[in-house]
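The complex appears here minus one protein chain, its other protein chains still in place.
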Amino acid sequence: MDDRWREGETGALRRPGRPPLLVRVVRGPQPIGEEGVIDLGAEIDQPVGRSVAWSGTDCVLLRPNLSDLLSTVRRGPQIVTPKDAGPLLFLAGIGPGHRVAEAGSGSGALTIVLAYAVGPSGHVTSFDRRAEFLAAARANVTRAGLADRVTFRERDVAADGIDVGELASIVLDLPEPWEVLATAKRALVPGGSVATYTPTYNQLERTVRSLRSHGFEDVRAVELLERALHVGDGGTRPEFDMLGHTGFLAGGRKVA
Amino acid sequence: MDDRWREGETGALRRPGRPPLLVRVVRGPQPIGEEGVIDLGAEIDQPVGRSVAWSGTDCVLLRPNLSDLLSTVRRGPQIVTPKDAGPLLFLAGIGPGHRVAEAGSGSGALTIVLAYAVGPSGHVTSFDRRAEFLAAARANVTRAGLADRVTFRERDVAADGIDVGELASIVLDLPEPWEVLATAKRALVPGGSVATYTPTYNQLERTVRSLRSHGFEDVRAVELLERALHVGDGGTRPEFDMLGHTGFLAGGRKVA
Amino acid sequence: MDDRWREGETGALRRPGRPPLLVRVVRGPQPIGEEGVIDLGAEIDQPVGRSVAWSGTDCVLLRPNLSDLLSTVRRGPQIVTPKDAGPLLFLAGIGPGHRVAEAGSGSGALTIVLAYAVGPSGHVTSFDRRAEFLAAARANVTRAGLADRVTFRERDVAADGIDVGELASIVLDLPEPWEVLATAKRALVPGGSVATYTPTYNQLERTVRSLRSHGFEDVRAVELLERALHVGDGGTRPEFDMLGHTGFLAGGRKVA
Partner (left out) sequence: MDDRWREGETGALRRPGRPPLLVRVVRGPQPIGEEGVIDLGAEIDQPVGRSVAWSGTDCVLLRPNLSDLLSTVRRGPQIVTPKDAGPLLFLAGIGPGHRVAEAGSGSGALTIVLAYAVGPSGHVTSFDRRAEFLAAARANVTRAGLADRVTFRERDVAADGIDVGELASIVLDLPEPWEVLATAKRALVPGGSVATYTPTYNQLERTVRSLRSHGFEDVRAVELLERALHVGDGGTRPEFDMLGHTGFLAGGRKVA
């Protein structure tokens, strides 16, 4: 990575004690936050990591990492969490340069994870049958500066099928993923994988049985529990707060 | 990804009921497995995913995913597991195109994860002060076809420092990561992150306190528990077998 | 158990949609709840489980189970939870008829658990060096109808020792249990056990090393995670809310 800002790049404006804000390094005033405006024209060609005054506080302008890109996406209860995103990428076999698809788009949080992981040479097609979700996801992905890696498609893949092919991976963040497994298998390259994310045991059970009956191999199902550790003056202990459940992950691979 | 084999690519030879073997798609006989030989010259320019007869069984030649690349690395008890690798990448803020470093090289398993995640446009420098570990790690990374993304360096970074700079991320898989945090901070770009992986709470506590005293921000510590689910004729339940602990993850970000 | 109320027994007044209230089955008005009054004289010699009108609602008067007895104790963050109480009894080898001790008394919640478990033929001595905690614990134990099984003692056992002997079990719910292990060992019968409950790894480590150095055998340390399951119209899943940590349990047995 270049250590200076190029015009048009996405930056993360890091504020003391508050979540970062995503901005463009462009000339002229741009809207930022709830009702602010900022002009980052002076940062173009300057080193990454300089202090920037904004709204009366000393901020720092950094290249966003994945955590920054996700910090402005509003999270609903069903959103794939960072603890699940890594294992989901692993189950789905996703890496740089891959052509992947997801259904549905949701809030765009998982879309951002996928677009980040496939990198500039990869591509994500994100399907959702609900126009309003597509719009929200597109806005979030655009704010994250990843819009050129993602194609959003309004389509009910359970009813109408996945109409792109040669995919390395497909991620199904849908209530009834079993309805999509047949079309998903056709859309995958040999060796490609599908991964699903569902909250209930009932959905997981039906998904796993359906993965097997569709001939997927290496079928696996897991859940992940993440527990934070607290290091304080009184010593070290697990945090009292913990998310007891998010979703069950399942996955399988197309071989033949 | 191209759907046909190019000469020199790494493939995964998938055998029925056994772990896959990594091979090169090259002309002429190459050693494979414990004592076998295979010639994959006929696959060059052919579609990925064809059946290949070997050792009396019907195999399939696939593009390896990360799981395939890791399957031939012997795992010791201290090796970063897939469940931890994703969160470690997240904590360390690693993505395609990044320049990253790790210490130590270990078996090369984590090196493979990092090299996979940064993609062909990224680079990994892997430090270890023990020549025999470097040799083993290099062999594993080479077998995975990722050697051109990795530089192995015999160096005691705790004593002699990290002598590459402008790194986006540094992963410390060492018993005493606190000894490396000062040099790690200097080697990171602004916004870059360090992540550590240690088995005991004592190491975790000292690491977290040291991250704070070195001025890292967003200091976090977590552990992950992965539980597999069993879907059988009698119903669905968590698996009885579970790994109760691997390592604690900690991370922090260089801002100023 | 007799199926009719005897005069003076403790009952649980079960209210629709609210926690139960503990009451005495006695003649004449008694205070109940925040500002109410009830007269249960008519229930004497009547069967357990009848409807009782109170405060405009239909209540049921039941024999309290352990959950009822604990429901009116205010819980602080350090209080032993039901999930830990059972394993703590198991580690400490507590059963009906046992003479046991605890330090400190805390809110009296654990005292109630111990008094319940040893039954009417057992006895609990509860030590605390803070008079105000003793008073609160005594009030809670009295409300639970278990005061005749418990002796409260204002005493700093770390400084002044445990001055009762022939104990089957000792439970230490103190920040520095290692300071009490020498006197605890002397107070135990051969085969008796001590159990501790501490929130941090640091305390646990020091406790376990101290148990060993004092010659306790069968030294064990565990933590318990309890996760509730949600069975709803949409299926069954683990609850999203979960307590990530309460305390670490440790225990050892005096043999020689």
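Think of it as A, B and C in the order they're written, each chain with its own count starting at 1.
Heads up, the rule we're going with is that contacts are C-beta pairs under 8 Å (C-beta built on N, C-alpha and C of every residue); 3 or more make two chains touch, one makes a residue touch a chain.
Here the structure is a predicted model, which means the values were calculated and not measured.
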Task: For chain B, residues in touch with the removed chain - done: 77, 199-203, 223, 227-228, 234-246
Open item on the list: I need the residue numbers on chain C that touch the omitted chain, in ascending order.
Closed with: 1, 3, 12, 14, 47-49, 60, 62-67, 82-83, 85-90, 93, 95-99, 116-122, 166, 168, 189-191, 193, 201, 204-205, 208-209, 218, 220-229, 231, 235-236, 238, 248, 250, 253, 255-256
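Just so it is clear, only the chains that are shown with their structure count from here on.
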Task: Approximate Å spacing (C-alpha centroids) for the pair chain A, chain C - done: 47
Open item on the list: With centres defined as the mean C-alpha position, give me the chain A-chain B separation in Å.
Closed with: 21
TODO: Pull out every residue in chain C that's touching 2 or more other chains.
DONE: 201-202
